[in-house]
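Here the complex is missing a single protein chain, while all its other protein chains stay put.
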Amino acid sequence: MRLTCPLCGERDRREFYYYGAEDFLRRPEAEAPLADWDNYLHLRDNPAGVTRDLWYHEAGCSQWLLVTRNTVTHEISGVELVAERKA
Amino acid sequence: MPELIAKSALEGQTVTLGTVTLAEVDVGPITSIAVFPGGAKAVAKGLKVLGLAMPEPNGFAEKKGARIVWMGRDQAFLTGVAALALEGAAVTDQSDGWTVLAVTGTGAVDALARLVPLDLRLLVFPVGRAVRTQANHMNVVILRSGDYAFEIMVFRSMARTAWHEIDTAMQMLAARAGTKF
Partner (left out) sequence: MRIDGKGLVDRTKPVRFRFDGKDYAGYKGDTLASALLANDVRLVGRSFKYHRPRGVLTAGSEEPNALVEVIGASNQTPNVRATVQEVFEGLVTQSQNRLGSLKYDLLAVNDYLAPFLSAGFYYKTFMWPRAFWEGLYEPIIRRAAGLGSLSGRHDEGTYEKAFAFCDVLVIGSGPAGLMAALTAGRAGADVILCEESHALGGRLLSDPQTIGGMAAGDWVAQVVAELNALPNVRIMTRTTVTGAYDNGTYGALERVGLHKPARPNLPRECFWRIVAPHAVLASGALERPVAFENNDRPGIMMASAVRTYLNRYGVSPGKRVTLFANTDAARATARDLMAAGITVAAIIDPRPDASAVGDCPVHVGAEVVGSRGRLGLSGIQVRKGSEIIEIETDCLAMSGGWNPTIHLTCHMNGRPRWDEELAAFVPMEGAVPGLVAVGAANGSMSTHGALATGQAAALKMVEALGRKVSVPLPEAEDAPYRLKALWAVEGTGRAWLDFANDVTTKDVKLAAQEGYASVEHMKRYTTQGMAPDQGKNSNVAALAVLADATGRGIPETGTTTFRPPYVPVSIAALGAGGRAEGFAPQRFLTSDQASRDRHAPMIEAGLWYRPSYFPKPGETTWREACDREVNMVRQAVGVADVSTLGKIDIQGKDAGRFLDFVYTNTFSTLPVGRVRYGLMLREDGLVLDDGTSARLGEDHYLMTTTTAAAGLVMRHLDFVHQAFCADWQVRFISVTESWAQFAVAGPKARALVNSFLETPVDLPFMGVAPVRIGGVDGRLFRISFSGEEGYELAVPTRYGEALFRDLLARAETMGGGPYGMEALNVLRIEKGFITHAEIHGRVTAYDIGMEKMVSAKKDCIGKAAATRPGMWGPEREQLVGLKAQAPISAGAHLFVPGQEVHRETDQGYVTSVCWSPTVGAWLGLGFLKDGRARIGEKIRLVDHLRGLDVICEVTGPVFHDPEGEKLRA
């Protein structure tokens, strides 16, 4: 598997650390109800199809990446920097 | 008390095997420049004194012994010259954190291909390239300083492992070359 880091270019999968779903980017407000925190921390979808998840270019530029990929076809349709993400 | 004696990790060691030479080299001071949000203009102004600018991703540039190496998003290493005070950036001394190994010779690409999961063909990875990647299990910075010349920056504490691994790759290459068929 290869990922194209927006900064470093196409790299072997071994340079990256996998973290989890993009949900981790949507941190609730400090005072949010516990249910929101539970959802944020623990509840995840397991889609057969397009998913967005977080990878860390640990052996590269140290940037966190938001990867859009298909769990069925393995197609990777987008990689963007978490620090410069659009939404 | 007496002056403290400085020592590099590999004390300037060098070895040649077949068409590849491996050597520890001294690149002088290393200074990290990490630009703050909104600090780009001030940094550009500061670097102008050296005739340098923040490098493009995966590249390095040189001017009169000073070299600026891309290290990440809005981040670069200035090497070969003393640190300079810069507005708009976090400036951190990294001189002692790294060991630099020069891998040179016509077989240099073949030796590195044993360790580095990266396309190092000259067309794809020309002189002036600087990338952060890995060599076996170590994070490294690789610069192409010539058609047959690379500089590998590795954490100082891992210098002996880096040496061992490149040397092992060189030995296997030399053994391959030494057989007829």
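By written order: A and B. Residues from 1 in each chain.
Everything that follows uses one rule, which is that a contact is a pair of C-beta atoms (placed from the backbone, for glycine too) under 8 Å apart; a residue touches a chain by one contact, two chains touch by 3 or more.
What you are looking at is a predicted structure, and each value in this text was computed from that prediction instead of being measured.
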Chain not shown, its touching partners among those shown: A, B
Residues of subunit A in contact with the chain not shown: 1-2, 10, 12, 17, 19, 24-25, 27-28, 30, 32, 34, 37, 40-41, 54, 56, 58, 62-64, 74, 76, 81-84
Positions on subunit B where the hidden chain makes contact: 1-8, 32, 34-37, 75, 89-98, 113-119, 121, 123-124, 136-138, 155-162, 164-165, 168-169, 171-172, 174-176, 178-179, 181
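Rule of thumb we're sticking to: only the chains that are shown with their structure count from here on.
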Between subunit B and subunit A, distance of the C-alpha-averaged centres to the nearest whole Å: 30
Subunit A partner contacts - residues on subunit B that touch it in the complex: 57-58, 71-73, 117-118, 131-134, 139
In the complex with subunit B, residue positions of subunit A that touch it: 7-9, 11-12, 14-15, 58-63, 81, 83
